[in-house]
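Dropping the structure in here first, questions after.
Complex shown without one protein chain; remaining protein chains in place.
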Amino acid sequence: MLNLDFHPSGRHFLQIPGPSPVPDRILRAMSLPTIDHRGPEFGALGRQVLADIRKVFKTRHPVVIYPSSGTGAWEAALVNTLSPGDRVLMVETGHFASLWARMAAKLGLETDILAWQGADEHFPQAPNWRRGVPADLVEQRLRDDRERRIRAVCVVHNETSTGVTSDIAAVRRAIDAAGHPALLMVDTISGLASADYRHDEWGVDVTVSGSQKGLMLPPGMGFNALSPRALEASKTATLPRSFWGWDEIVAMNADGYWPYTPNTNLLYGLHESLDMLLGEGLDQVFARHARWGEGVRAAVRAWGLAIQCADPAVYSPVLTGVITPPGVDADALRRLIHERFDLSLGTGLGKVKGRMFRIGHLGDCNDLTLLATLAGCEMGFKLAGVRLAGSGVQAAMDHFAARPSPAALAQAA
Amino acid sequence: MLNLDFHPSGRHFLQIPGPSPVPDRILRAMSLPTIDHRGPEFGALGRQVLADIRKVFKTRHPVVIYPSSGTGAWEAALVNTLSPGDRVLMVETGHFASLWARMAAKLGLETDILAWQGADEHFPQAPNWRRGVPADLVEQRLRDDRERRIRAVCVVHNETSTGVTSDIAAVRRAIDAAGHPALLMVDTISGLASADYRHDEWGVDVTVSGSQKGLMLPPGMGFNALSPRALEASKTATLPRSFWGWDEIVAMNADGYWPYTPNTNLLYGLHESLDMLLGEGLDQVFARHARWGEGVRAAVRAWGLAIQCADPAVYSPVLTGVITPPGVDADALRRLIHERFDLSLGTGLGKVKGRMFRIGHLGDCNDLTLLATLAGCEMGFKLAGVRLAGSGVQAAMDHFAARPSPAALAQAA
Amino acid sequence: MLNLDFHPSGRHFLQIPGPSPVPDRILRAMSLPTIDHRGPEFGALGRQVLADIRKVFKTRHPVVIYPSSGTGAWEAALVNTLSPGDRVLMVETGHFASLWARMAAKLGLETDILAWQGADEHFPQAPNWRRGVPADLVEQRLRDDRERRIRAVCVVHNETSTGVTSDIAAVRRAIDAAGHPALLMVDTISGLASADYRHDEWGVDVTVSGSQKGLMLPPGMGFNALSPRALEASKTATLPRSFWGWDEIVAMNADGYWPYTPNTNLLYGLHESLDMLLGEGLDQVFARHARWGEGVRAAVRAWGLAIQCADPAVYSPVLTGVITPPGVDADALRRLIHERFDLSLGTGLGKVKGRMFRIGHLGDCNDLTLLATLAGCEMGFKLAGVRLAGSGVQAAMDHFAARPSPAALAQAA
Partner (left out) sequence: MLNLDFHPSGRHFLQIPGPSPVPDRILRAMSLPTIDHRGPEFGALGRQVLADIRKVFKTRHPVVIYPSSGTGAWEAALVNTLSPGDRVLMVETGHFASLWARMAAKLGLETDILAWQGADEHFPQAPNWRRGVPADLVEQRLRDDRERRIRAVCVVHNETSTGVTSDIAAVRRAIDAAGHPALLMVDTISGLASADYRHDEWGVDVTVSGSQKGLMLPPGMGFNALSPRALEASKTATLPRSFWGWDEIVAMNADGYWPYTPNTNLLYGLHESLDMLLGEGLDQVFARHARWGEGVRAAVRAWGLAIQCADPAVYSPVLTGVITPPGVDADALRRLIHERFDLSLGTGLGKVKGRMFRIGHLGDCNDLTLLATLAGCEMGFKLAGVRLAGSGVQAAMDHFAARPSPAALAQAA
């Protein structure tokens, strides 16, 4: 039987920015026997999760659940609303924004890539990978689009490759200020259920997400939250689509079913996840992540290292990008830490490969998990011969000790 | 927590032709903690399952695994090899063949649908739904295609909606006899790992399959087994594709990884499934299913009812379609059986809705499971006021008692 | 990893009269991580299960839970209430009653064994193994005990070795009619949560039970339900005891804790079991078992075989003892059935070894499980060359089809 026992003792610390650690309750729920996806018990399950998932996206409109990765949900957003040759404005805030743009191009869309330009001390080759979406530039670009050829603006809410979030409401305001009819599509694959997100209030047309981050599920489930405008657009969009087509799914979802076989056991997990998240309360969930982010950043500062996100207003509550000192290969460091301390950290992707690593602080974690993670990093730096300015673990301990977690406060109350 | 307890006692009998019952070992394996899909342990897992899955398809060429349903794998087969407006010859042998054709049309392909015509006592509206692919008609149609506009022939190996298999090697011979360059694409979603299947030997270009049938996994995984010709075709095919693109997946699979997040926990299950199937031996697996099919058909005959498959040469070892007597609503019967006996049977789909039901006899079953299933049907008929010619349970008991199962023989040896 | 794969496909049918099949929900609950048995979450768990278990025993008094088998709970009942050389009246109704008596003797008690005598066609050597406790003989024996040397009357409520129950209320009345001060101790290891049982109303002093039968848990947990008189007796009883001592356990249980480490994960399972049983309703649970028993006995009668229980008034709803025809080795038959059909049946024990087998119909079963079981038996008889009078499967199908299960009725309502 599968053992996965490279390290023979103890639990692996999975502190990448997703897949995040899956709670024990969810793993057990997922292991219940598969049922008939056409039977009455399935319908009850389907209706429940479809109703509850809307609360997480904060929408009154349909949320489509795909048996796919988040990447699939990206594709679904594009092929349901756009036609061959349509122009989309993609804002490059990091690696995943780039990949989404690359996907759009592959699908036959014309991509207009917008990237903030400016000086940056650490990553002069990618200054835009340290900041959020520049709403003013979006507005300008849309104003310049006199012919209204741009059909959609695509942005990433929480860049998994950088640890930078973006102000989605500001992007909406920018589009409106420009009086532009483009749809607003947002990837919050790694933001959902960890950082506050408001599909309806922020006027998003398609929100894309996945299961393996804040929802604390294994990978295998993609989401599209829709707006009435997006649904309207899908009626005329002509990119070929079948598997991703919203129409049949939305129609059958009304009764809790799917047009093709959904991934039943992950839906069991989703049911459990929603029960946990809504039971805890989304505001408390967000506060929990925010507090963790602060603690981890306190550690990075104590180490004397730079945080990839250069704008404190948009620090991610989900992950922190840590820039390694010049000459220190971040991936060699990660491998050493994995080998010695059974801790997985996120690699630097694309333009920043080898120059940074990412600490995930999302989902089924707690203060001690994160302190262990920081200790693993700190020992790894030491073993790699990197001199740190101070102890990040100590800084994080000071931080966490000074501020009770939302759960501890709730329990004490 | 999720309870799924419409029936408060006992285990549900899931005897639809997929999703099939998932073995306890697999459910446990799937509940192990999710790991980093970029880490070394994942690579080892990936390489193992990618090597072993080829043995099940009987191919030396790549098998692509998608985090999707089998429907997604249908789409993948088409978009990787074809271009807008390409003509495909789809042979309608049942509901799923029709759905695949409908998908092809949605994706912008021209579909040429071939259906056997002839008299049929029970289903005059769908005589072709009781027989396999007519290889001679395929050959004729290809010969008639002087301009070689047909780019692919798409057939279903085991029609899940009917309980009829098709002779894939004969289709290959028909294509060759016609000297036609069309690709041969085969759906063996419900046939793989239950009925013998030989991707290389039979000259199939793309084989499509899914996880939730003979592989005994929950739904959520789709497969494309490729041929060198299919890979070659993918280089020039122009249907838009990104998520489904073979190129990047095949390239990264060489090291056991995927270009985007694969569904890790289902891969744990696949690892376990392959260990079980290859440990038992594919020939024994096929013999087991064949013997079950014979027993179930003995029961249907004893009841005095018609088996949907009209050609004994192509009885499915995976499922049996049972035609209900005139005036008996098969779905009302199924609901009654579900409510009274906690047994799920497959519904009649499309053209035969309400006129038949399907008994799945695949995967993690045994003689007693099937006898229980037949008993549930027999009691249901009685409660529905249907007079049967005789006892199907008795016939199946006679059948099973007279022939030791492959496992019992192996154990006795 | 552990595979337990003598039969490579399908689920084993565990139709012995305990351990009974464990529901999937319970198996998952048991696999949650072990917690600190001195921490606050454990206390909450402990208080919950200790309160709910009383409802199952129908008592307002303490129920002691041991990390032991039911055999341990037998010993606990004796050593807490009796002193060396004390006389106990044990009524031999079967193998387990004999074993309990043997245990009493080993512990230094004087055992007075009462067994009904009378002619019996099938088991002349053990006529008492086919009938319940003869309350009139108990009364007579107690009246004869002028010196009141008998300190306890020990009876078995549901004899797991025979499929015969006893009328506990009648035993209580017999003791009272004799005006005898003996304690009444009852083993309902295999009866609890399947057959109606009323610790307080029936005036039982110590009730002994275990986890692996009607509670649908794996083995490993023993129970003593107490009466005030039993607690009083424990203050002066002098048999050596420490592990089994009620005093410390009852004292610490008040807060939900135990004096030594309890078996935490089985307590998780018990929590789930109690949630299931009380959720279904005990009356419905009893009706479910009674109906199953009737169906199985209908099958035995149709086979033309004798049911071990000779008195229809005390048929067990938990199991049925089937007497094999002269010359048919019941154990050889059981082995054949296990090998061919992956079905476990109970062996004949002690005085009836080789002459009968036992069909368990308890816990997490349903109609189809039992029909499968009967089919396995029927095929086994055939393979063993035994001519049966008729089809038991048919008789049971007739029975079950004619009477909706309590669950089906509840669902329909």
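Quick notes
In order of appearance the chains are A, B and C, and numbering begins at 1 in each one.
Operating definition for what follows: a residue touches a chain if its C-beta (ideal position, glycine included) is under 8 Å from a C-beta of that chain, and two chains touch if they have at least 3 such contacts.
Small disclaimer: the values here were computed from a predicted structure and weren't measured.
The omitted chain makes contact with just one of the residues A:Y66, A:F286, A:F341 or A:F357: A:F341.
The omitted chain makes contact with subunit A at the following residues, 3, 5-11, 13, 21, 24-25, 276, 279-280, 284, 288, 339-343, 363-369, 371-373, 375-376, 378-379, 382-383, 391, 393-394, 397, 400-401, 404-405, 407-408, 411-412. One chain of the complex is left out; on subunit B, the residues touching it are 1-3, 24-25, 28-29, 31-33.
Within subunit C, the residues in touch with the undisplayed chain are 1-2, 4, 6, 11-12, 14, 16, 18-19, 21-22, 25, 27-41, 45, 66-72, 74-75, 79, 84, 102-103, 106-108, 210, 212, 218-220, 239-243, 245, 260-266, 268, 271-272, 275, 338, 344, 347.
The rule is simple: only the chains that are shown with their structure count from here on.
Look at where the CA atoms of subunit B average out and do the same for subunit C: the two points lie 45 Å apart.
Rounded to whole angstrom units, the spacing between the C-alpha centres of subunit A and subunit B is 35.
Between subunit A and subunit C, the centres computed from C-alpha atoms are 54 Å apart. Under the contact definition stated at the top, the residues of subunit A that touch 2 or more other chains are 1-2, 25, 28-29, 31-33.
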